[in-house]
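For this depiction, one protein chain was excluded, whereas all remaining protein chains were kept in their positions.
Right after this comes chain A.
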Amino acid sequence: MSKAIAGPEIERMIQLLSRLPGLGPRSARKAALSLLKRREDLLMPLADALSAAVDRITHCSECGNVDTVSPCSLCRDGRRDRSVVVVVEEVGDLWALERAAAINGVYHVLGGHLSPLDGVGPDNLNIPRLLERASSGEVKEVILALNATVEGQSTMHYIKERLAPTNVAVSEIQKGVPIGGELDYLDDGTLAAAIKSRRRI
């Protein structure tokens, strides 16, 4: 192990930063260093932003999105078509679809996918709430924008079956999602095309 180069507070900061995806120990030290150097204009505002997030962060009771208000900003946005619900696995997928401005509907975040090998079943996911929303009468179409992985596709089948008794139209995103591919990694154009060419199932 490398020995400590700074006091415990700074060491702890470096250690926590290095747990972020994409930051190894080396880049975590670099990030910490620039935070320390820019105490006034970066470190303090970041600390405030982080603690505000800690206090207010919540899951949207409607769609499962992460935000500081519930219902979330997207669910509150009156310009959105509330009859179309796009189902995604993770908040990251929602962000990717929003970035691509792929559709003007609302979302439903499952919080993962069914995965027998990891012990994840329907009860561990935000599926019951989706079924409620789908039966509320407001929703006309549910678009399943799940990953093309084994888990994503079997989750899609499961939801499709559960939605069958309701009257909503169910479609899946199609073209451009490579087999085994994850939405988060697709470029915006591919994602937008995938949504446009969705297929009724």
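Note that in this section a residue touches a chain if its C-beta (ideal position, glycine included) is under 8 Å from a C-beta of that chain, and two chains touch if they have at least 3 such contacts; residues count from 1.
The rule is short, and it goes like this: contacts and distances are computed from a predicted model.
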item: Choices "NADH-quinone oxidoreductase", "Cysteine desulfurase", "DNA replication and repair protein RecF" or "Xanthine dehydrogenase subunit D" - which one is the UniProt name of the chain not shown; value: "DNA replication and repair protein RecF"
item: Contacting the left-out chain in the complete assembly, out of A:59, A:76, A:129 or A:162; value: A:162
item: Residues of chain A in contact with the chain not shown; value: 114-117, 121-122, 150-151, 153-158, 161-162, 179-180
